[in-house]
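Only a single protein chain was left out; the remaining protein chains are all shown in position.
After this line comes subunit A, so read on.
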Amino acid sequence: MASLDRVKVLVLGDSGVGKSSLVHLLCQNQVLGNPSWTVGCSVDVRVQDYKEGTPEEKTYYIELWDVGGSVGCASSIKSTRAVFYNSVNGIMLVHDLTNKKSSQNLYRWSLEALNKDSSPTGVIVSNGSDYDREQFAENPVPLLLIGTKFDQIPENKRNEVLTRTAFLSEDFNAEEINLDCTNPRYLAAGTSNAVKLSRFFDKVIEKRYFTRDPSQMTGFTDRKRFNFKSLHYD
């Protein structure tokens, strides 16, 4: 069945950060000419060569599910969105480098996607909405942090922004890529961004097919934990 072969990666982030442009760039290798509001979820497929250049090279089709909306929206929209979070194999967290709030909201986004208990009507059951670093350290779902609109940051602010995103990637235990979705050269073959991207997709495929995971669980387990808030909140 087709569903057994699927590799599903969510693309999450606030409204207007550039998720649709990013997905278009990753899947069609072209810049998206006329971005418009994403209603619901839009899916695109990327052809990925797993372990490129080695004898074990194999082609996989990675589905990128671009879920629209904001964290603070009505609960009816949230419950409906939760339908898309089933059996996820990887998450790309997208934030806008020119808007600090979009980076802060990523904590809530990741919790929304990962804490979902698959109950029939898609109601989100969370074990507390506090960010807990330990949960991210042993998270079974690979994460990738992507910062967009890199070209719109003035030269003198770059270091400050990059330090902030470094903290963010530590918190999520994820690699980070900073780019501009309207310029394909950021992801050109051979750049460190392209390498990180391939590594992420390879990790997703490995976790999906090559690890013996008895529960194909994609969320956090609900042992009682010591919760502490992130120290990097501004």
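Here is the rule we go by: a contact is a pair of C-beta atoms (placed from the backbone, for glycine too) under 8 Å apart; a residue touches a chain by one contact, two chains touch by 3 or more; residues count from 1.
As a convention for this text, contacts and distances are computed from a predicted model.
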{"item": "Options \"Golgi pH regulator\", \"Transmembrane and coiled-coil domains 6\", \"Cell division control protein 45\" or \"AP-3 complex subunit beta\": UniProt name of the undisplayed chain", "value": "\"Golgi pH regulator\""}
{"item": "Hidden-chain contact residue, picked from the options A:Y61, A:F167 or A:Y209", "value": "A:Y61"}
{"item": "Sole contact to the chain not displayed, among A:N34, A:T54 or A:S76", "value": "A:S76"}
{"item": "Subunit A, residues in touch with the chain not shown (by the definition above)", "value": "2-3, 6, 14-16, 27, 39-47, 61, 63, 65, 70-77, 79-80, 83-84, 86, 96, 98-102, 105, 120-122"}
